[in-house]
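Every protein chain but one is kept in place in this view of the complex.
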Amino acid sequence: MRQALTIAARDLRANFLTAFGLGSTAGFAAAAGVVLVVVLRGNQARLAGWFGTLYVLLGVLAALLTMRSFAEEERLGTLELLLTSPVRPWQVVTGKLLGVAGVLLVDVAATLACPLLVASMGHPDAGPILTGYVGVILVGLAFVAVGLAVSAATSNPLVAAVGSLAVLLALWGAGIVSGGLTGWPRLALEELAPSGHVVGFLRGTLSTKDVVYFVSLLALGLVTNVVVLEERR
Amino acid sequence: MRGLAAMMVAIGVVVAANVAAYGHDTQVDVSVAHRFTLSPETRALVRAVHAPLRIRAFLASHGGAADDARFLLSRYTELNSRIRFSVVDPDAHPGEARRFGITRYASVVLTYRGRRVDAPDAEELEISTAILRLLRGHVRSVCVLTGHGEPALDDTAPDGLSAVADLLRHNAYEPRDLDLSTSSIVPKDCAAVIVAGPTDPLLPAEVQALDAYTKADGRLMVLATPTSRADPNPLIASWGVRFTGGLVIDPARSENLDTANVIVERFPSASPVDAGVSRLQLPAGGGLFVAVPPDRPGLSVARLALASGRSFVETRPDTEIDFDGLDIPGPVLVAAAADDSRVAAGETGVPGRSGARIERTRVVVAGDVAFVTNRFLDHLSNARFLLNGINWLTEEEQLLATTSRPSADRPLPFTPERQTRVLAVTVGAVPGAIVGIGLVPALVRRLRRRRR
Partner (left out) sequence: MNGAHHGVELEGVTRRFGRSTAVADVSFDVRQGEVLGLLGPNGAGKTTTMRMITGYLRPTSGTVRVNGADTAADPVGARRSIGYMPELPAAPPEMTVRSYLRFCARLRGVPRARLRPAVAGALGQAGLHDVGDQRIGTLSRGFRQRVALAQALVHDPPVLVLDEPTSGLDPRQVVETRELVTKLGRSRTVLLSSHLLSEVSQLCRRVVVLDHGKVLAVGDVASLSGGGTLEEAYLRLVRD
């Protein structure tokens, strides 16, 4: 675990030492603010629409952050040193995940200004805000795990980012395609898409199947990541 | 190859975990309103659905209402796969909307075994009530008095009541005409009787027949018009409510400077008749007052709707409309509901058992009939109010335990100043602070180097 934390700490610090890292954090916070303005035009102290859009933005953010984790390191050549250090693949993967998760936590913390502003102007229900942020963490980690797996499979950061977005869009698209089906294929595709699993977070409810879904996506991403790292040796 | 095997195992485990979680889902609700968690009553009810039940919610696709409805209705389909739902935007699918006679947003149509019941809103209470009424199956008659110049149930003109007939049919009631000039007894299968705006006086025999009906566990709704020769007071006087006569005028809350076209916004009672009613439009209504005799402990009268504090009753509407010494000062009561439970002296209805039995009379009175005519029924909450009244009379409102929930409405007027403030903080201050803090290490390094 010490090695994983070492990698995570380095990635976290390095992110905020680069203009890219600072820019993505500031940009994410600003985007959340713009979305808030649009949502509040409904004149209701409800953040369901805001969180819904935030989850989509998390997909973009995860793709951008994870492209640096493996693809950018391989392009620079530093991945070779990381993988030839006495560290197990799962430690590398855990470290990379925690590093991006730390960045994500800072980025998400910067959006806390939005619910605070809403609370200062109206009387929002605290429950959906709480579950909304639980959702942010779950969705964020799951999307990061997907992004990391894609990032490990390529040495081009741009390909990594576009690839991660493509995978996430494909998952999201499963929910749209399901609309034209019936019976269990419809159900399976509906459950495959993240869109169907975030709706509860927006409304103050937490259900086990949604939590299991995102934890599964996270676990599958990490396993794929380890396998990709091992297969490329 | 080992990697491939690991992937296969991982996918298998994940799929199994998700299937298991789907089958044994538990949900925690931390919201204040619990709008999206079905009550135990609903869960029990939904399990009793044994044939395909189709729910069509007609909602605008923009805004959050459609998403909320989808989420809520999914909770029903999760519990019972015989229930299926669709959320239809009446603007995008006008044909579908017309097929079900939908003229407004937020209508939910439920069909089951060839029957139809509408829910006035896509909220759990409304939908579950509708399901319960579908499951009960039978259709109850609502009898509407005719013969005195009342607007007719089959009249599709703006002054007719065809929309009321549709509303009743969509809610498992069969409206039918009641003619007391030929038979002097109200039929036993009338679940409720409506006296809707007679303009000619009722015959004494008719008044007697209605009074006898009401006193014997009857359910009566009286919608009067202030400009008629019929005096409705003999029908309702025994139940603690009387018409003042004259026309309600509200200089403060009325439509288009027509001070007699009153908008009512105060619903002080906790009566189920007021549930979900936010505003009523009463064009040309009369006022009421409540006078409960002290010797009637079982009788209670709920003040359903009050016009604003500046309203008054113009007792001579044919003269200049202004408040003078002959007029009655407001706030004017425009609708009331009386409930009278008493121990009857007679025998129990059960053979072989003697002793007292409980009788219950319910009466809903409104000073206006125009508010339910075709022209106004869809205005504001008028239809909801009428249907609530019928449901209360027939005790359909008690089908489901009504736990009162905090309102989901959380107004936040988003003024331009507030928008500027939000943008200043979220797009200005926060990103600025992030970049500022981020530049600190570089500055520290530069200073350190210069010192050296």
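When the chains are written out, they are named A and B in that same order, and each has its own residue count from 1.
Keep in mind that, in the parts below, a contact is a pair of C-beta atoms (placed from the backbone, for glycine too) under 8 Å apart; a residue touches a chain by one contact, two chains touch by 3 or more.
Every value quoted in this text rests on a predicted model; they were computed, and no experiment measured them.
S.K.: The complex has one chain that is not drawn here; which of the drawn chains does it touch?
M.R.: By the stated touch criterion, the chain not on view contacts A, B.
S.K.: With the full complex in mind, choose from A:L17, A:V38 or A:A109 the residue touching the hidden chain.
M.R.: Going through A:L17, A:V38 or A:A109 one by one, A:L17 is the residue touching the chain not shown.
S.K.: Determine and list the chain B residues touching the chain excluded from the picture.
M.R.: Touching the chain left out of view, chain B contributes residues 445, 448-449.
S.K.: Which residues does chain A use to touch the chain missing from this display?
M.R.: Spelled out for chain A, the touching residues are 2-3, 6-7, 10, 13-14, 17-18, 76-78, 80-88, 233.
Rule of thumb we're sticking to: only the chains that are shown with their structure count from here on.
S.K.: Please name which positions on chain B make contact with chain A in the complex.
M.R.: Going by the criterion above, the answer is residues 2-4, 6-7, 10-11, 14, 17-18, 21-22, 24-33, 35-37, 63-64, 67-68, 70-71, 74, 409-414, 418-419, 421-423, 425-427, 429-432, 434-435, 438-439, 441.
S.K.: In their complex, what parts of chain A are in touch with chain B?
M.R.: 16-17, 21-23, 25-27, 29-30, 32-34, 36-37, 40-46, 48-49, 52, 110, 113-114, 117-118, 121-128, 130-131, 191, 199-200, 202-209, 211-213, 216, 219-220, 223-224, 226-228, 230-231
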